[in-house]
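Everything below concerns the one structure shown next.
Heads up, one of the protein chains got dropped from this complex, but the rest are sitting where they should.
By letter and in written order, the chains are A, B and C; residue numbering begins at 1 in each of them.
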Amino acid sequence: MSGNNVNRRDFLKILGWGGVGVAVAGCDRPTTVTLEEGKEEVVAYLQPEEYVIPGVGVWFASTCQQCPAGCAVHGRVREGRVLKMEGNPDSPINYGKLCQMGQAGLQGHYNPDRLKKPLLRKGGTLTEVSWEEAMTQLDQKVGPASGLNGERFAWFTGTVSGHQSVLLSAHLAAVGSKNHFVHEVINDAVARAVNQDMLGEAAPRYLLDQARVVLSFGADFVGTGASPVYFANTYAKFRTATPRGVLIQVEPKMTLTGGSADLWVAIRPGTEGVLALGIAKHLVSQGVDASGLPESLRTLIAGHDADKVSKITGVPPDRIARIAALLKDRSPSLVLAGASAEGHAHGYQSVAAIMLLNVLLGNVGKTIVPSGASQFPQMEAKAGNTRDLLAFADAADKKALDVVFFHGANPVYTAPAALGLAEKIKSIPFKVAFSCFPDETAMSADLVLPILSAHEDWGTHMGVYQPEQKSISIQQPLMEPLYPDTKGFGDLVLTMLKARKAAGFEGFEDYYAYLKSAFAALPDSVKGDAVSDEDFWGKTLQKGIVKVTTVGGSLSAKAVEINLPEFKEDSARPYHLVPSARLGMWDGRHANLPWLQEAPDQISKVVWTSWVEVHPQTAAKLGVKEGDFIKVASEHGAVEAQVYIYKGVHPDVIAVPMGQGHEEYGRYAKGRGVNPLKVLAPVADAKTGELALYATRVTAAHVGRRELLVKLMGNETQLGRKMVATVKADVFNRTEGGKDVA
Amino acid sequence: MSLNNILTNWSRYRKGAEEGGFHEYEHQWGMVVDLNKCIGCNACSVACYAENNLPVVGETRYAKSQFMSWMRIERYWDEPDIEPYQATPSANVDVWIETNPPAAKTDVKPSMPGSYAKGLLEPGGQGFEERVGVYATKGEAQDFGASFLPMMCQQCHAATCEPVCPVAATYHTPDGLNAQVYNRCIGSRYCSNNCPYRLRYFNFWSYYEDAWPEPLHMQLNPDLAVRDKGVMEKCTFCVQRIRVAKDEAKMENRKVRDGEFATACVQTCPTGALVFGDMQDPESKVSKLWRFHQVEQGKTKQNKQNKELRGYRILEGLNTDPSVMYLERVREV
Amino acid sequence: MSVVYSFFSGWVDRSGASISSRLPRYLMMLSGVIALVLLAASPARADVPNAVPPKGEHQGKHVEQPIEFPHDIHANVNKINCMYCHTYARRSKVAGIPPTSKCMGCHMVIATDKPRIKKLTEYWEKREPPRWKKVHDVPDFVHFTHEKHLKRFVFDNQGMEVDKVSEVCAFCHGEVKKMTVAEKVKPLNMGFCARCHEANKGPFDCWKCHK
Partner (left out) sequence: MKHVSEKDINEEIKWAQINTDILQSLQNPRKAYWVAVAVCIAMLACAVVAEVYQYQNGLGVADLNRPHMWGLYIATFIFWIGMSHSGTLLSAILHIVHADWRKPIYRFAEAMTTFSLMTAGFFPMIHLGRMWNLYWVIPYVTDRGIWPNFRSPLVWDAFAITTYLTSSAVFLFIGMIPDLAICRDNSTGWRKKLYSVLSLGWQGTDRQWRNFRKTYMLMACFLIPLAVSVHSIVSSDFAMSIMPGWHVTSFPPYFVAGALYSGCASIITLFIILRYFFRWEEYMTMAIHEKICKLTFAIAMVWTYLNLVEFGATWYGHDPVAKEVLISKFVGPFAPFFWAMLFFGSVLPFALAFEKSRRNLPWMFVVSLLLNVGMWLERWMIVGPTLSHAYGPESWNFLWPSIVQWAIVFGSFGWFGLLFLIFVKVVPAVSMYEVKEMVFHRRREANPELAAQFHRRITDAQSVTAKPGIEGA
């Protein structure tokens, strides 16, 4: 595929509607398609490329923007419409596979509720305005002439990477600001902090496929992890290795990963660290060498005997023994910490205790290896966190901000009500949202600039989790913009930069030109066999990714001090609230995609709404049945949703999934279900300042209403039908171990 | 002609069943689902929506179980049908005391009346108690995680849906697939009643009228039609992709290569739990897997030399002779 | 092999045909007399080897096109091969309308003074292709591919020279070379297809054509 943009764009033009209209099979009634001569229009290309054949789909490489993982994709384009997403086989991240969110990216692009025109707040209400007016507004408030104090300007974004990130930092520099808030609800910031302190690298690589036993404390790596598709694949390798890997999942609420665990252990939230130490104690008593550890830690470990731990965590002693035994026998092992371990005031301590197991078992260097940095640090992903959300709320509270630019994040939705962010944001004089959709944040902004969808825009990206082979993946338009009055995000930032006369950005008439020159400027080491810059650009667009080399990277295991607090019951609010994230809805950004709304939750199989997961015992205590509406109240608010009863939660836990409960965000999301994030207590992790998602205590009460809970499964058990048959692992090892059947 | 086609294919099937071979077929599309790899992530299901113009029916219609997901992932709460490593409480001790240790499920037992006993005729009609299930609360199912089961049309060779269609709208193709010809269907719905897997979905409404508001309808795949109300539909193994691949192969006067294409679900499956291919080609991944697991088509009961191999077909005892082989879930217990 | 002439299927090989495929034809012999009249009006059999042209007529209506394109001049007078302009026919399921650049390829120099060409040149200079009206169409639940039909009747056809391709096109599109803008003169319904498939031993699997 050549890089001739003009003609490629020409190809991406939507052709006549022949074959596009809804053709109804066996249509006995008039539909949008008629067979009568001269009723339909058919339009030829003006001057097509050689490869362009009507009726034959062509695949273009691009990058998925549904989550920070940054999977490389291929989009099937026919008659100028992008029809289907598939993974890009060349990508080291997703090797030709895609998750449901990636598949549903199309519906974000074709979404009926996309913003079509700039919106400006006039007298309290957002009204459609022309781009000229919008840009003049922007210029008055933020432009060079505006006399804006850089210190009082901020970008609030989701995870950013690639040249987008470069442009943002350039813009911040040009404005003279350092305020870049990067916010993701689903993050591994605490684990990063711990890794930084214990291993000397924030994000080492976890070799799942090398491990023979994985002990995961709530790390939902195939679900809402850093890179779901990548870890799903390594998971498959891990499961098919010889001997087959064992997965032990310890968490208060069964995640997608927990659903596939060999041994799923329910634990009282916040006691993960204690259990880790208990296991450590057991290992040491089994003769695992702990001499490397400092005295203090050894005494700490020694203090955690099985009974005590069992009493605190609710995990029976022999199960602890079983876990320890597996860890010891099946080496190499890997111990992971996830959201449910991180999300507490003492999250850092728990995770440290958990990572201590890796040190103890000598996994560092075996299954946990240095990741190093790519040769382009400025392009690497700025991983989001919740610390910035709190910081932002704080800044807004202090009236420290005059102008805020929002992009790729929806803090008004994700922030707990206790932060009162909605009001605080109102107090900011000028807020600009660069957004595709009318989400909560956009609707509370003063100026909303409709940007191109991920399938219409240019860009480059680096996934937050980079496997051994690091890569930059390119995002190119798969279709001409659906709406003329939408602009590319890159183009807009570039315009602002040019307005600011920022050095190095003058020459480019648009973002595309900038990217092209940027790629031309890349060192030859990444250009490979390309003969010219033009050729390299063409090849890049064709392959979709550029492989880059890794620099540096080393791990040095050193223990950190751990002091876990006493576990306290709260008689007033007996239950722990678990705002569980799910693959699909993610943090709620996909609630406007009908496919994902109708795709059942993997565990509870509920569709289109929110539900409350309750243990049968608890349900009996509360006197609720499935479908009953139950009121979950913290001291900061309450949500009402229907009960789903199953034993995949700890009896002390009430789990409410994230994702629903939008007040804006289009017809599919608006006013559907509830948002558990709203009722969270604004507790932060003592060490890292991360928002403690799992630290909220709640009461639960039956409100008396009951409706049918809309879900897939009629009867949840097989009734001995042998729908899903099961064999023991040793049988599997015996029959298929080491054999590559196909 | 269709009648011809049905009759010839029927006789072919019979011959195949007796002689244990489908040599008269052009192709023999089959699938393997490895439940050891499947994590139940739903990617396949959504990919199917995208590829096959499946309508999104919305909450109220979903509540009436009038949805259209050709590829669905069933999730069961059972203790696995193997002896557990230890009978130990998971959540905490008193949970354990009130429930019995998981018993090994060896043979098929009829369900107990208790499951129906309560709440089955409450307003809304759905058996709430039953949905939770007496079985689910028996034993410690969750200790072993969930059991995920991707269910797409099994493309049976003794398909129970085929003989009952009054107008031969569903029939067996020379590719060994259960075809469903939408514009021939008159909607008697007998096929769906007679499908033991309940994998046929009926257009109870003109879903297309509100499933794709502008401009969502631009995503519709022009390679296959959108179905009107009153028409039965089901998974076709992405026949439109098969058609393209076969056409290309024919233009180059060759056979379709293994892995040259795959159905939408197989192509997107993040763990590679799904494998698709031509079972007539002895070198294809699928036929290798079937051979390895000693599962043969045209058999009601498999007699494997190695009883420990994982291959099985769902409800095989009904002699539907599916083209989809499942590999048993593996558990360390 | 027993070749029989049938009013409805022309010369067909009976040896392959089964009861169910023969029965309707027998029964329709009754109405054959009426059919004879129609057939008398129908054009003479095209000289395409190893092929039985489909029978069936359709009263097409004239369609107003943005430019009254004279097929007769191009195909008949200048003897331009159909596939020169409808170049996608042999590579795709759709024959496709030639891109404007293709027209201009010749008409930069040829007949530039003619009013139609002037109109065309306007389009070209506006950089927007003319919006043609669709004449031949099949329902969207039908999968018809030009590619395969050309392969069967032209490229893989013994003793068929490619210059005569218009005869093959004429099977379904009629004598386009005698028209200016194309008109639909064949029914293009299932019976039309089925009879031709029967006569030429085309596939009879429903899923070959229905989607």
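We adopt the following convention: a contact is a pair of C-beta atoms (placed from the backbone, for glycine too) under 8 Å apart; a residue touches a chain by one contact, two chains touch by 3 or more.
On a predicted model such as this, the values are computed, not experimentally measured, just so you know.
K.L.:
Which residue from C:75, C:120, C:172 or C:194 sits in contact with the chain not drawn here?
P.N.:
In the complete complex, the chain left out is touched by residue C:194.
K.L.:
Tell me which of A:333, A:609 or A:718 is the one touching the absent chain.
P.N.:
Final answer for the missing-chain contact: A:718.
K.L.:
Given that one chain is not shown, which residue among B:25, B:49, B:70 or B:201 touches it?
P.N.:
Only one of B:25, B:49, B:70 or B:201 touches the chain omitted from view, namely B:201.
K.L.:
Of B:41, B:179, B:232 or B:324, which one is in contact with the hidden chain?
P.N.:
B:232
K.L.:
Please give every residue of chain A in contact with the chain that is not shown.
P.N.:
26, 28, 712-721, 723
K.L.:
So which bits of chain B touch the chain we can't see?
P.N.:
1-3, 6, 61, 64-67, 72, 74, 76, 108-111, 113, 116-117, 120-121, 125-127, 130, 151, 160, 163-168, 171, 184-190, 192-194, 196-198, 201-206, 229-232, 315, 318, 320
K.L.:
Over the whole complex, note the residues of chain C touching the chain we left out.
P.N.:
Missing-chain contacts on chain C: residues 8, 20-21, 23-24, 27-28, 190-191, 194-195, 198.
Please note the rule applied: only the chains that are shown with their structure count from here on.
K.L.:
Round to the nearest whole Å and give the separation of the Cα centres of chain A and chain C.
P.N.:
Comparing mean C-alpha positions, chain C is 53 Å from chain A.
K.L.:
How big is the gap, in whole Å, between where the Cα atoms of chain B centre and where those of chain C centre?
P.N.:
Taking the average C-alpha coordinate of chain B and of chain C, the gap between them is 41 Å.
K.L.:
Using the touch rule from the top of the page, what residues of chain B touch 2 or more other chains?
P.N.:
182-184, 222, 225
K.L.:
By residue number and range, which residues of chain A touch two or more other chains?
P.N.:
19, 21, 23-27, in rising order.
K.L.:
List the residues on chain C that touch chain B in their complex, please.
P.N.:
Residues of chain C touching chain B: 18, 20-21, 139-141, 143, 145, 147-148, 151, 194, 198, 204-207, 210-211.
K.L.:
If you look only at chain A, which of its residues touch chain C in the complex?
P.N.:
16, 18-19, 21, 23-27, 33-35, 37-48, 53-56
K.L.:
Where on chain B is chain C touching in the complex?
P.N.:
That would be residues 1-5, 7, 171, 173-175, 177, 179, 181-184, 222-225, 239-240, 243, 247, 250-251 of chain B.
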